[in-house]
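Here the complex is missing a single protein chain, while all its other protein chains stay put.
In order of appearance the chains are A, B and C, and numbering begins at 1 in each one.
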Amino acid sequence: MELSKFKHKCQVQVRTFDIDSQGIVHNSVYLKYLEIGRVEFRKSFGYKIRPDGTFNDGLRFVVVHNSIDYRSFAVLDDVLNIYTRVSWVKNSSFCFEQIIENDVTKKIICEGIGILVNLDKFKNEPSALDKKFLDELLQYDKEVAIIRD
Amino acid sequence: MELSKFKHKCQVQVRTFDIDSQGIVHNSVYLKYLEIGRVEFRKSFGYKIRPDGTFNDGLRFVVVHNSIDYRSFAVLDDVLNIYTRVSWVKNSSFCFEQIIENDVTKKIICEGIGILVNLDKFKNEPSALDKKFLDELLQYDKEVAIIRD
Amino acid sequence: MELSKFKHKCQVQVRTFDIDSQGIVHNSVYLKYLEIGRVEFRKSFGYKIRPDGTFNDGLRFVVVHNSIDYRSFAVLDDVLNIYTRVSWVKNSSFCFEQIIENDVTKKIICEGIGILVNLDKFKNEPSALDKKFLDELLQYDKEVAIIRD
Partner (left out) sequence: MELSKFKHKCQVQVRTFDIDSQGIVHNSVYLKYLEIGRVEFRKSFGYKIRPDGTFNDGLRFVVVHNSIDYRSFAVLDDVLNIYTRVSWVKNSSFCFEQIIENDVTKKIICEGIGILVNLDKFKNEPSALDKKFLDELLQYDKEVAIIRD
């Protein structure tokens, strides 16, 4: 992943309860950091999550794939930059690419991929992402790949 | 607790993974928020925690008591103010008083008490808090009660 | 608290992600262990929690107070016994007393108190606990104190 492609950035600070007995951030905690980036990314478009976990435009995302490549360690008090972009959109799913770097040393801590699916509100079945979703993403970032079958 | 007595404040934002199935911050998560306040409080004196969990002035604290009174709910995206002070210091232990309020509505979310003990680095036994610790606290806040047997 | 008073026991094993940089269970994790005990206690009466966080008899509990006295450390792989009882019931609230002990050494790890309130399903206001709730508790444990104003 190339950092220059990312337009959205937010920050998180490593806390005591994120650290394991090896003195480093526990591997599962990065999925929390990545989720912060994903939620803030979508909030930057003006949307927010309602108490039932759906977005206020009616979209309801569930994660169907996550992968993380851990490049380096993060330790207590580190300020981490979370870079987030959408790399592709299919009919009912889309893909986040993310990079976490140390804000001071600029060392890459990890790279993450997340694929989310939009689910129908009433049935637990994939539901097509609407044109508004696509248009907003493309207007924000022309590099988003629109993949149609 | 009176908010006017508190001089240290830091902030935290409620994240998706802090929320339970009732749509509110899970009761255990507040102990994490309170710990953020406690660590930031001590960092404001110039100290920091080393990879093994001890502070860089050699003090090693463990929590021997926690209590929380939950006054109201916090929900996703809420920005919370964490107010922290030390109310008393004994020979080897001291007490944090803390208030968490909603930054926008100023509603009190919860009040917390934490008692910590300084442990000897080599034996797991209480160890007297040194004069420097006391002096720094008193210089910062004259209201700290020094309790001697 | 006297261990002999407790009739409900369940177990939990300490996992890697429960451990902090000091090599011991993080102080906030015990609230999770105590919640396991509380949920299992109520499940032993035949109830279960629905996806929205309410119980299937319509009761909806929120925690209004938690306190823990930490007596000793728990470390990785420890099997812990969680003892749970209800000590008193008021009009719309009730109190859990709990003890966590090491299953092998029988050392007391911590003692916890939790006060829960039954909330109205539609309004966020305290709602009286019904006779069935009281009767079931008293039939299970005659020591439960019923406190009426």
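In the analysis below, a residue touches a chain if its C-beta (ideal position, glycine included) is under 8 Å from a C-beta of that chain, and two chains touch if they have at least 3 such contacts.
Not measured: the values here are computed from a predicted model.
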- Full-complex touch with the removed chain, picking from A:Asn27, A:Asn56, A:Thr105 or A:Gln139, is A:Asn27
- Among C:Lys9, C:Lys32 or C:Lys90, which one is in touch with the chain left out? C:Lys32
- Name every residue on chain B in touch with the hidden partner chain. 16-17, 19-21, 23, 26, 28, 76
- Note on the structure: Hidden partner sits against chain A at residues 20-24, 27-29, 31-32, 35, 49, 51-54, 60, 62-70, 73, 124
- Task: Considering the whole complex rather than only what is displayed, give the residues of chain C touching the chain that is not shown.
- Result: 15-17, 23, 32, 35-36, 39, 43, 48-49, 51-53, 75-77
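As a working rule, only the chains that are shown with their structure count from here on.
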- Name the chain whose C-alpha centroid is most distant from the C-alpha centroid of chain B. A
- Task: List the centre-to-centre spacing of chain A and chain C in whole Å, with centres computed as mean CA coordinates.
- Result: 35
- Length of the line joining the C-alpha centres of chain B and chain C, rounded to whole Å: 24
- How many angstrom lie between the CA centroids of chain A and chain B, rounded to a whole number? 31
- For chain B, residue numbers touching 2 or more other chains are 23, 32, 35, 49, 51-53
